[in-house]
Each structure stands twice: as C-alpha cells, then as structure tokens.
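Just one protein chain is left out here, and the rest sit where they should.
Presenting chain A:
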Amino acid sequence: MSIWHLISNASVLVQLVMGLLFVASIMSWVMIVQRGIFLNAAQRGFRQFEDAFWSGVDLNKLYGELTQEAKEHGGRDGVENVFRAGFREFNRLAQVGSADSDTIMEGTDRAMRVALSREDEKLNISLPFLASVASVSPYIGLFGTVWGIMNSFRGLAMVQQATLATVAPGISEALIATAMGLFAAIPALIAYNRYAAIVETMNSSYETFAEEFSSILHRQIRAN
C-alpha cells in the first residue's frame, strides 16, 4: 500500500486536485527561489549604491557612470533608477534657467516618485501569486479530501459487511490531497511573509534615500 498505489487508485477528480496542487507547488517554488535571488540582489545593490553615494563622490560623475552602465547592461533595478530619474530631471530643469527653485524641486520630486513606484512594482512582482497559493491550496486539498471521503463512504454504504478495511484506503488516498495542499501552502506562506517584510523595508529605504537626495539637491539650488 504505497503512496504511488494510493494516488493511482484515487478517483479522477481527486487526481486532478492533486495534479493542480503539485503544479501550484512547483510554480510557487519557482517564485520563491526567483524572488529570493531578486530580493537578495536588490538588497545587495542598495547597500553598494548607498556606499558609493555617501562616499563623497561627485554626483555628476556618479550619474555618468550609472548611465554608462545602464546603457551597456540594459538597465539595472533598484535605487539607482530613482537617483538617475531625479538627477536627470533636476539637470534638465536647472538648464532651462527660467524656472525658480520650487518648480525645479517639484519636478524632481515628481520624477523620483514615479521611479519609486516603478521600483515598488518590480519588488512586488509575483508576491500576490505566493499569497494566493498560500491561502487557497489548503482549501483545494480539503476539497479533494472531502470528495474522496464522500466517495469512499458511498462505497461503504453498498457493502454488506462494513469493516474499517473497506474505507481506510479511500480515506487515506483522499487525505493525500490535503497533505499536498498543505505542502504547497506552507512554503508559500512562509516565503510570502518573509518577502513582504523585505519589500516593505526596501521600500522605506528607497523613500528615505529619495528624501535625502531631494534635500541634497535643494541645498545645491539654494547654494547657487
């Protein structure tokens, strides 16, 4: 009475449920690993950029380097984009000359807000999928189980001598569906919670950086 035996003997609907849950589990693990790699890279990139930014390097030079890099490697993600969008807008507005400092700062802030929300979107990709798997797959598994148990009890009703051995295999195979649902849901839920926390922290870090950068640019305008 191996697991394989139980699965192959299950009814078609229960098998479908199991297949769905298996696919969901595979996909959620793809997301988990991919997001893990992505968020790890984003955190590392943010630290590196902050180090470079606060090292006292000339902002024009830093902007030039990043733009060069973006052209070569097809654009990097993260807080660099916020910096580049803000600095580009600031330079453009400053070169026009007619604008006063408030207009320049407003435009810069708007550009950075747009970049920020883009970055936020990038960070949040596929987290809703993980959340859905985490919350729905136990129910799907439970549905498979209920269906399987229903069938096995219906079979029991037709048997004259009802023993535990007549229902036990049916219930066992039905319970596999619940087990698979939980198997898919638990990692997805853990990953979702962890990644949501990371995304939250990253977002607030980006916002903080944007504020700081904005204040630096403000000071520069006042100095001019």
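Quick note on the criterion: a residue touches a chain if its C-beta (ideal position, glycine included) is under 8 Å from a C-beta of that chain, and two chains touch if they have at least 3 such contacts; residues count from 1.
Basically, contacts and distances are computed from a predicted model.
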Protein that the absent chain corresponds to, by UniProt name, given "Biopolymer transport protein TolA", "Phenylalanine--tRNA ligase beta subunit", "Ethanolamine ammonia-lyase small subunit" or "Potassium-transporting ATPase KdpC subunit": "Biopolymer transport protein TolA"
Among A:31, A:134 or A:217, residue touching the chain not depicted: A:31
Those residues of chain A which, in the complete complex, touch the missing chain: 1-4, 22, 25-27, 29-34, 37-38, 41, 73-74
